[in-house]
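Omission of a single protein chain aside, the complex is shown with its protein chains in their original locations.
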Amino acid sequence: MLNLFRFKAVQRVAFEDIDYYKVVNNSKYFFYFERARVEYLRKLDFISTRDKGLDKFDVAVVENYCSYRKPAYFDDLLDIHTRISYLKSSSLQFQYIIVRSGDGEKISCGYTNLVRVAFPSLKPRPLDGSFVEKVTEFENENLGKSPGIPDIT
Amino acid sequence: MLNLFRFKAVQRVAFEDIDYYKVVNNSKYFFYFERARVEYLRKLDFISTRDKGLDKFDVAVVENYCSYRKPAYFDDLLDIHTRISYLKSSSLQFQYIIVRSGDGEKISCGYTNLVRVAFPSLKPRPLDGSFVEKVTEFENENLGKSPGIPDIT
Amino acid sequence: MLNLFRFKAVQRVAFEDIDYYKVVNNSKYFFYFERARVEYLRKLDFISTRDKGLDKFDVAVVENYCSYRKPAYFDDLLDIHTRISYLKSSSLQFQYIIVRSGDGEKISCGYTNLVRVAFPSLKPRPLDGSFVEKVTEFENENLGKSPGIPDIT
Partner (left out) sequence: MLNLFRFKAVQRVAFEDIDYYKVVNNSKYFFYFERARVEYLRKLDFISTRDKGLDKFDVAVVENYCSYRKPAYFDDLLDIHTRISYLKSSSLQFQYIIVRSGDGEKISCGYTNLVRVAFPSLKPRPLDGSFVEKVTEFENENLGKSPGIPDIT
C-alpha cells in the first residue's frame, strides 16, 4: 500500500508529545496528520504568504480516523507518508501511514475527510480549480485507489 | 441514540482550543474524548490516588474516530455524552456524542477502541474483573448495542 | 500574599497535561493561567456571546512568568488564585498562585503582563472604561499592591 504514497512529511517526536506511559499520546497523531497535510499543500505550492492565507484550501474537517499499531517514543523520527486518495466535487480525503525511520516499524495509519465550505453558511462549495488540477497531476493514476483505512498489514 | 448514554462529562471550550478559523480545532476533540473517558472512569471509581495510578485501567488506544457536524466556539459549554458500548475479553469501546449545552446542537460524535495490554510486551491481557463488573452493572442492558460510529442524524 | 487574591479558578489536571516524568509539563501552566484569566473575566461579565467575542478585552500578552515549586500530578484538583495586580492606562497585570486542593501544597506562581492594542498597527490604546471600572470595584484596595512575582515563601 505504501507504493501509492508519493509524498512524506518528516516529524520528530517532541517532549510535549509524550504522555504518562512514555509514548506518543493518541491524540497527538491528529496534529501529526494536520502538519503532514500542510507539508503536502506546501509541496504543491498551496501554502502562500500570510496575506493570502489559506484562501484556496479553506476546507473543514468532517471525519478523522487513526489506527494505532506500535508505540512511538521520545525523539523518534517519523515518516508520515501522505496522499490525497480521492477528490470529489467539493470534498477530498487525505490518507497517512506513519513509519518510524529508525527501524521501519509501522506505527499508525489513518485518514481525514475534508469538505470545502462557504463561510459562514458552511454549505459545501466546489474545490478550487487550480487545486484539483495540481493534485490530479501529482497523484495521477493513484487517485481514487484504496480510500478509507489504509491497509498496512 | 442519545438514550443509550447514561453518563455525560461537561467541557468548557478553552481559548487554547480555538484555531485560525475561530472554531475548536479538529484534533482537540480527541482530548475532549480522553477527558470524558477519565470522568467516566472516576464516576465508576477507577481513578484512584496518584500512588495507585492508572493500574486497573492500563489500556492502550487502538482506534480513534471522530465525525464533525457543527463547529464549536470559544467558551461554549459542551455535554460529552459518553458510554462504553461493548466489553470483550481484553478490549472495549467508548462512544461519544458531543452536544452544545446552549442550543442543543449536535457538534460531533466518535468512538475509541481500547485494549488492555501487558507491558512491555504489549500483548493483550484480560480486562480487570472488578472493572468488567462495575461497567456491566452501570451500562446494563445497553452493553453491546449500536457499537461503532454513533448515529446522530 | 494569598489574602490579596479575591478570585480562584479550579482546574483538574488532565491526562494530556502529564509528561514523561508523570508530572504536569512546565508549559501547561501557561494554559492554566490563560484559562484562569478567562474565568476571572467571566466572573466580571466580560466574556460575552460568541458574536460580541472578546471585543472589550482585546489585549496582547507581552510578558509571561512562572515559578515552579512542587510537581502536580494526574487528576490533581488545583486552585488557581488569580488577581489583577495593577491597571495602567493601556496595560495590566494578572498574578496567579496555584495551590493543590488536596493537601494545600503551593505548586507554582506567576504573572502575565498584557497591553491593549489596536489592530493591525499593534499600537497601545487605552483600556476599556467599563472594564477599568469593574476591575477597580472588584480588586479595590488591593489594586497596585505587590505586583510582579508573587511571594509564596
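Order as written gives the chain letters A, B and C; numbering starts at 1 within each chain.
In this section, a contact is a pair of C-beta atoms (placed from the backbone, for glycine too) under 8 Å apart; a residue touches a chain by one contact, two chains touch by 3 or more.
These numbers come from a predicted model, not from an experiment.
Trainee: Which shown chains does the hidden chain touch?
Mentor: So, taking every chain into account, the missing one touches A, B, C.
Trainee: For the full complex, which residue in B:Asn25, B:Ser67, B:Ser91 or B:Ser108 touches the chain that was left out?
Mentor: Considering all chains, including the one not shown, the answer is B:Asn25.
Trainee: So that we can see where the missing chain sits, which residues of chain C does it touch?
Mentor: Spelled out for chain C, the touching residues are 20-21, 26-27, 29-31, 33-34, 54, 60-68, 70-71, 112, 122.
Trainee: Which residues does chain B use to touch the chain missing from this display?
Mentor: Residue positions of chain B that touch the missing chain: 15-16, 18-20, 22, 25, 27, 74.
Trainee: Can you list, in ascending order, the chain A residues touching the missing chain?
Mentor: 14-16, 31, 34-35, 38, 42, 47, 50, 53-54, 73-76
We adopt the following convention: only the chains that are shown with their structure count from here on.
Trainee: Please flag the chain sitting at the greatest distance from chain B, going by CA centroids.
Mentor: Relative to chain B, the chain with the farthest C-alpha centre is C.
Trainee: On a C-alpha centroid basis, what's the spacing between chain B and chain C, in Å?
Mentor: Whole-Å distance between the two chain centres: 30.
Trainee: Whole-Å distance, chain A centre to chain C centre, using C-alpha means?
Mentor: Computed value for the inter-centroid distance: 36 Å.
Trainee: Could you tell me the distance, in whole angstrom, between the mean C-alpha positions of chain A and chain B?
Mentor: Measuring from centre to centre gives 24 Å for this pair.
Trainee: Using the touch rule from the top of the page, what residues of chain B touch 2 or more other chains?
Mentor: Within chain B, residues 31, 34, 54 contact more than one other chain.
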